[in-house]
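Complex shown without one protein chain; remaining protein chains in place.
Coming up: subunit A.
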Amino acid sequence: MSALRQAPAADGAAAPGASGIRIDTVTHAYRSPGRPPVIALDRISLDIGPTEFHALLGPSGCGKSTLLYLLGGFIPVQEGAITTPKGRVTAPGPERSIVFQNFALFPWKTVRENVLYGLRKSGVGREESEARARDFIALVHLTGFEDAYPSQLSGGMQQRAAIARTLAVDPKILLMDEPFGALDAQTRRVMQEELRAIWQRSPKTVVFVTHDVQEAVFLADRISIMSSRPGRIQHILDVPLPKERGEDTLESREFIQLSEHIWRLVREQAVAATRGRL
């Protein structure tokens, strides 16, 4: 594994100030009356570069979604701080857009109206909105379904509509919570390649939560491997693959070796977590 450089958690890739997102010793606990608090995140520190594609990888229940919701400003930061170039994150903001695991489309709006909603809210003019909606619906291969309601679409199509809605506003920071989880294998592969290509055309900070090792390696520049209960970042790995990635990336030696290495690290976490619970 000479090709891999394993960095400690505090060693960010970007210089301070140029950071896309800076997460500074963030701790988050879920409290319910009459029970000991559950530490979902334990002193998480991470710097993510302004044009970095960062994957948060870990078993279910490791707090990776919680971390993403904190980045989005949907739940308040309890301890520590999260800063973006716009300042400290205290609430949701249009510069940070999110794709949720369960789509979160507006069921009373058609695909087109869903995509238009985000565009109109970010102050894009009517004609420009229509054009961009058309482009992004085409990008996720939903042309012909513009006037369908979410309940008329399959899960995979709903998720693609949600991705189009979020990508269309071209956010500076893109947060994605296992966005391809509901897709079938072929669609997922196509969407992964599309996402990587979109990111290369218009570089931005992407934080991508997943539990799929291959997905993380294929998409990301850096991967944080998280452990569960309490959620901690155990390893931060660079992905030394070429920027341009496609079908042949998946067959390259580096990809396979790195995936296997990461798989072993993730497995260690999972085994440790299981033992801790027994």
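Methods note: contacts are C-beta pairs under 8 Å (C-beta built on N, C-alpha and C of every residue); 3 or more make two chains touch, one makes a residue touch a chain; residues count from 1.
One rule holds for everything that comes next: contacts and distances are computed from a predicted model.
Colleague: Can you pick, from "Ion-translocating oxidoreductase complex subunit C", "ABC transporter permease", "hydrogenase (acceptor)" or "Spore cortex-lytic enzyme", the UniProt name of the chain not shown?
Modeller: The record names the chain that does not appear here as "ABC transporter permease".
Colleague: Out of A:A104, A:L250 or A:A272, point to the residue that touches the absent chain in the complete complex.
Modeller: Of these options, the touching residue for the absent chain is A:A104.
Colleague: Looking beyond the chains shown, say which of A:A29, A:V190, A:L241 or A:A272 touches the absent one.
Modeller: In the complete complex, the chain left out is touched by residue A:V190.
Colleague: Looking at A:D42, A:E130 or A:E146, which makes contact with the chain not pictured?
Modeller: For the chain that is not drawn, the touching residue is A:E146.
Colleague: Which listed residue (A:G93, A:G181 or A:P230) would be found touching the missing chain in the intact complex?
Modeller: Only one of A:G93, A:G181 or A:P230 touches the chain omitted from view, namely A:G93.
Colleague: When the complex is taken as a whole, what residues of subunit A touch the one chain not shown?
Modeller: Those residues of subunit A that touch the unshown chain are 72, 74, 91-94, 96-98, 100, 102-110, 117-118, 121-122, 138, 141, 143-157, 160, 165, 169, 183-184, 186-187, 190.
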